[in-house]
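Below is one structure, written out as structure tokens, with a few remarks after it.
Missing here is one protein chain; the remaining ones are kept as they sit in the complex.
When the chains are written out, they are named A, B and C in that same order, and each has its own residue count from 1.
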Amino acid sequence: MKAKVTGKVISQSCIAPGIYDLKIETSLAGDAHAGQFVGVFTKDASALLPRPISICGVSDDKKSIRLVYRVAGKGTDGFSKLDEGDEVSLLGVLGNGYDIEKLSSAGNGSGSKVLLLGGGIGIPPMLELAKELHAAGVSVSSVMGYRDERTFLLDEFTAFSDTYVATEDGSLGTKGNVLDAVRENGIEFDAICACGPLPMLRAIKEFAGEKKAYISLEERMACGVGACLGCVVKTKEVDHHSHVNNARICTDGPVFEASEVEI
Amino acid sequence: MKAKVTGKVISQSCIAPGIYDLKIETSLAGDAHAGQFVGVFTKDASALLPRPISICGVSDDKKSIRLVYRVAGKGTDGFSKLDEGDEVSLLGVLGNGYDIEKLSSAGNGSGSKVLLLGGGIGIPPMLELAKELHAAGVSVSSVMGYRDERTFLLDEFTAFSDTYVATEDGSLGTKGNVLDAVRENGIEFDAICACGPLPMLRAIKEFAGEKKAYISLEERMACGVGACLGCVVKTKEVDHHSHVNNARICTDGPVFEASEVEI
Amino acid sequence: MMKTEVTIAGVTFKNPVMEGSGTFGSGMEYSEFVDLNKLGAVVTKGVANVPWPGNPTPRVCEVYGGMLNAIGLQNPGIEVFCERDLPFLSKYDTKVIVNVCGRSVEDYVEVAERLSDEDRVDMLEINVSCPNVKEGAIAFGTDRNCLENITSQIKAHTKKPVIMKLTPNVTNIAEMAMAAESGGADAISLINTITGMKIDIERRRFALANKTGGMSGPAIKPVAVRMVYQASHAVKIPVIGMGGIATGDDAIEFMMAGATAVSVGMMNFVNPYATIECVKGIEDYMTRHGIEDINEIIGCV
Partner (left out) sequence: MMKTEVTIAGVTFKNPVMEGSGTFGSGMEYSEFVDLNKLGAVVTKGVANVPWPGNPTPRVCEVYGGMLNAIGLQNPGIEVFCERDLPFLSKYDTKVIVNVCGRSVEDYVEVAERLSDEDRVDMLEINVSCPNVKEGAIAFGTDRNCLENITSQIKAHTKKPVIMKLTPNVTNIAEMAMAAESGGADAISLINTITGMKIDIERRRFALANKTGGMSGPAIKPVAVRMVYQASHAVKIPVIGMGGIATGDDAIEFMMAGATAVSVGMMNFVNPYATIECVKGIEDYMTRHGIEDINEIIGCV
């Protein structure tokens, strides 16, 4: 059941240049899963639309969510100034999220091996996914890509997965992108889950070949609930809503099977 | 020299229903005098124009000003939530203010007796005026009019003047308006200074007769510095700015000699 | 006993609050947030004779106090609409106004005829003013004669009351209102979005793939109130007012300007409960001012 609610900030910290880690107590936490997102509202009357931010974590007591985001404009800049105890308006929980059940059976019979690929600000949602897959008994490999050695969240992946890192400048792990790291480490997998910049997702769609790759897409959004048709992606099959091969990223997605979308 | 500056809230308290007493540390205090006002800016991006608020007091060290205002909309409602230490943007000092020198000589030779009349939210500027006139050796009588016994600032006038009160419901002092109180107490005066609702000012203009009455006018303002010509009042003589018998309340006023304006 | 009912072209709405076409789908998405039974009407997303894919992305961007959109009227076409959306709406006790879009007079007429026998449809709203569709549709809304002509042709092919939705991107809105009226329109609704543009100066490109988009939100409210005032004073048919409405007070302002009903548009995105809060806000205003019948305040300034 979606709702607009008022959450309360538990804590916030800057964990890398321009990257913030925000924990919010909210009733939305009860329904929140990996791959889904919430719309966060600013306190600035000139910036009215909710900012879609993916869920990086859900507390074990299901009472709070964790959002790790990058300051990209006046909206997110305002979020970065939120302090413990501040109220923040949220719309959620939005989006389909990853299908843990389907991923658990990706190994067809034998134990399923899932490869998580995250790039830049696409990394946060992968952490909650690693946690949920690990809890489901899936063997998880995580490969996270950063620009340089100023990483974030990296160490937290180790609790749930075999963790690898790629950096563009080679200052840490494999020099190059996440796929370079996958090849370099000869990582085996039955399915891929990925979130990151479009060029990375295109390369992963290509790389996955016969195997399933579930990618999380981004687009400018307005309503966030599937009404305005602002955020769409071309699909191979006729979409169930408009029947024009345009799926709604906010509602039919943001997670899509790579072969189903034209990116 | 006018400027837009950032002031710091020293304290704020609610002194009557909907009436707030705000003290702000600001460099503008150095030039501030009775009858002048400042433009106070909101923190709400949907409400951009400065709110004109008259100066109720200037600290003896000339480092802070005191604003007593009524919550009349979302702008002033926002001001009422300012706490100690908060920053607030101010435009000032605006307007001509009262001419203390002229008022001191209103008695022509003999000691000058000045009558201050304030009604409702027109009372605050009268307090600083009483203080400045008292300091100038003028004998001051203050008559303040309220709706009922829920008065504000009243006791502070006694330090600078013979103080009288009128209430619409008669719950305190004279039942009726300030002029009723002037007559009832047979107050003598050489000149009147007044601020309050238009009907009150009209009555005072009438009442003053041969004697000089200096009244402080209000009007919707935009720039506050005399550029936009938004706030004007019809004048008897050709105005020096536009030569069309329209004086600018924000700059040529807000204080006018009653006989010079058509209200 | 407070009366919030208003009547337009013989159709009575339990209250004057609807939502703006294109901001509410066919009600499905927002039925998770609001009880559709509490709305005066549900105005559906524009539907054409055939499915429309709409414009490339990005289709939306934020502007000061509002947003720009260039969706391009993506819609599944009239058949899917009748098979899926109308049955859904049949479950609710509210009026249904179907917004119709097209590229030619024939397109509009085809959809109007198809809906004539659908009992669940109470009124048609003709979108001749979408700023994001290249093919002529915009001319229907900006040329007096085109508007009168398309209005009369649609009226000739449907038994349903017809609302013509006007664009604000014209020199003289009163003239357009009169053209719709003389074409036989039963009512007019305005304003549609105001054409705007945003440029991403860091990337030196347009914020929208379509370059221009329709502006909506609180930022355009004063223009909308002015046009509702001018249009409602130029014609005898009822006016449905919209443009940045967020609260009951906004709704009251539009009704005082001359609107018989109002629509909440972009603000649904900011507050999914905006429609029912408008209904509540109108009732609060009526109580505060001792107004027994909301019709008293229509055009009262």
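As a working rule, a contact is a pair of C-beta atoms (placed from the backbone, for glycine too) under 8 Å apart; a residue touches a chain by one contact, two chains touch by 3 or more.
What you see is a predicted model, and the numbers here were worked out from it, not measured in a lab.
A.B. asks: Who touches the missing chain here, B:Gly18, B:Gly176, B:Pro197 or B:Gly230?
C.D. replies: Hidden-chain contact among the options goes to B:Gly230.
A.B. asks: Tell me which residue among B:Ile100, B:Met144, B:Met221 or B:Val261 touches the hidden chain in the full complex.
C.D. replies: The single option touching the absent chain is B:Met221.
A.B. asks: Against the chain that's been left off, what residues of chain C make contact? List them.
C.D. replies: Residues of chain C in contact with the hidden chain: 63-66, 68, 142, 169-172, 194-199, 201, 204-206, 211-212, 215, 218-223, 225-226, 229, 244, 249, 252-253, 256-257, 285, 297, 300-301.
A.B. asks: Touching the absent chain: which residues on chain B qualify?
C.D. replies: Counting only chain B, the missing chain is touched by 1-4, 41, 45-50, 91, 219-233, 241-246, 251.
Keep in mind that, in the parts below, only the chains that are shown with their structure count from here on.
A.B. asks: Between chain A and chain C, what is the gap in Å from one C-alpha centre to the other?
C.D. replies: Roughly 36 Å, centre to centre.
A.B. asks: Based only on mean CA positions, could you tell me how far chain B sits from chain C in angstrom?
C.D. replies: 48
A.B. asks: In whole angstrom, how far does the Cα centroid of chain A sit from the Cα centroid of chain B?
C.D. replies: About 58 Å separates the centre of chain A from that of chain B.
A.B. asks: Name the residues of chain B that each touch 2 or more other chains.
C.D. replies: 45-46
A.B. asks: Provide the list of chain C residues touching at least two other chains, using ranges where the numbers run on.
C.D. replies: Expected reply: 64-65, 218.
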